[in-house]
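Note that one protein chain is taken out, while the other chains of the complex remain in position.
So, chain A:
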Amino acid sequence: MNKIHKKIWTLTTVILLIMAGIWLTLTYYNQKTQNQYNDILQRYLRMNEVTRTSQQMIADLNNYFITPIPENLNKLNNSKEKMEHVKKDVSYLRNSENDFALTNYMNLIDSLVETTDRSLLFFNEKETEDSAKEFSEATRISMYISEMTLTLIDSELNTYERFYRGIIEQSEEIKKLGIGLMLMITCLLMFLTYGFSLSITKPVQKLTQAANELSRGRFHLPIKVDSNDEIAFLAKTFDRMRININNLISEIQQKAQLEHELQESKLLLKESQLLNLQSQINPHFLFNTLNTLSKKAYLEGSHETSDLLVSVAGLLRYNLKRLDRPVTLREEVMVLQQYMDIQKARFTDRLHLKMSIDEKCLNVDIPGLTLQPIIENAVNYAVEPREDGGNIWFRIQDGNDCVIIEVEDDGPGIKEYKIKQILQGQFIQKGGNSTGIGFTNVVRRLRLFYGYEDIMNIESSAAGTKVVMTIPKDRRGRHDKTPDRG
């Protein structure tokens, strides 16, 4: 995973290799040129050496003739030896162009040595004249050697001229090549470095951008860095962090939502309680009075009135007691019956209530005072305004995992927009004769209680209205979370 590390190493190695390659080539070439220069110089030096040695030999010979002591003879012998030596050196200079001249040259050297020997011989045998003659000849030969050296050097220059010019040209080319190479390497390295830095900075930039987005609170954008180094790893980790934060935030938001809803339901409850309290002036007094009235009616033989008063009292008590606690459907139905008894007493024959109740379903939990406002609504709109009264059907059916509660009337129906308003939970300006807890209130409480929206459906036409409530049998986890309403 040491990617960046590796990248830097690779880049450095590549640069190093290129430099080393160039250095090696140039050094090799320089060495080659140097050797050539050396060879050339060597040629000239060797030729010059011949001239010098031959002159030295003549000088030594002369010295010996002037002062014939062994020391001078030694010197002469030395220079003779040297002469042989340089002759051998010169033989290496042979090539096809100077073959002839070089052979002559070497023979001249031989001649010189021989003449010197002869001169020495004559000198030793005291034949001074012959010796002098040979000496002058040796001097001449030495001069010829000098001249020939010059000629050879001259021809050497001619032969090698193109070669020398080649060397000069080549050094020019090398200079140009150096510039070209430098430019190319600069370009190449810039390119490499650009790519390299990009491969590091681009992911970093992406990461920075992602961090910026996160800091602005945008948690939904995924972080994607497609490189193969540590940055990618960093980005992956960062992305995981983002996802985690995102989850946490949404959880918090949910919780806030819940809190909000809870607050709302509390408010609603308060409202209904308030409304209740408003509509009940001193309920206990009323309750006791109603009971007294009931007994009195019973003693006076008015049974019907007594029953009615009991119903009113029961209703009143229920309202007082059950409002803040979930009750069973059974209790609700009971209250509903008491309420309907009262309404029947009011409307007599005009109200026709038909109940069909599946007893098995009556154990379902339901918030208090939910059915009564709906029935009340039906009575208010379907029965009360009509002189010949109306029909109300109340049904409780088993719908497998839910209980279906239907309240149907054959009234003039509710207007479409009103239904919408009710189902959306908006409060409606209501008419004067309701008990106070409105339809909307019921809808919202039911939704809060069961935790899902689709709990009530209203079908309305000119021939009547049908309110269908689908109450789940099982309240699921909702039960524990619902705060105690007390």
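The definition used in the following text is that a residue touches a chain if its C-beta (ideal position, glycine included) is under 8 Å from a C-beta of that chain, and two chains touch if they have at least 3 such contacts; residues count from 1.
In this text, contacts and distances are computed from a predicted model.
Asks: Tell me the UniProt protein name of the chain this structure doesn't show, selecting from "Sulfate adenylyltransferase subunit 2", "Cytochrome c oxidase subunit I", "Ribose transport system substrate-binding protein" or "Murein hydrolase transporter LrgA".
Replies: So the chain that does not appear here would be "Ribose transport system substrate-binding protein", according to UniProt.
Asks: Please pick, from A:W9, A:W23, A:F191 or A:F285, the residue that touches the omitted chain in the full complex.
Replies: From the options A:W9, A:W23, A:F191 or A:F285, the contact with the absent chain belongs to A:F191.
Asks: Which of these touches the unseen chain: A:V14, A:A132, A:I153 or A:L177?
Replies: Going through A:V14, A:A132, A:I153 or A:L177 one by one, A:L177 is the residue touching the chain not shown.
Asks: One chain is left out of this view; which of A:T12, A:Q34, A:N107 or A:S250 touches it in the full complex?
Replies: A:N107
Asks: Looking at the whole complex, which of A:Y44, A:Y144 or A:F238 touches the chain that is not displayed?
Replies: Within the whole complex, the residue contacting the unshown chain is A:Y144.
Asks: For chain A, which residues reach the chain that was dropped from this view?
Replies: Given the touch definition above, chain A has residues 25, 29, 94-101, 103-105, 107-108, 110-112, 140-141, 144, 148, 159-160, 162-163, 166-167, 170, 173-174, 176-177, 180-181, 183-184, 187-188, 190-191 touching the missing chain.
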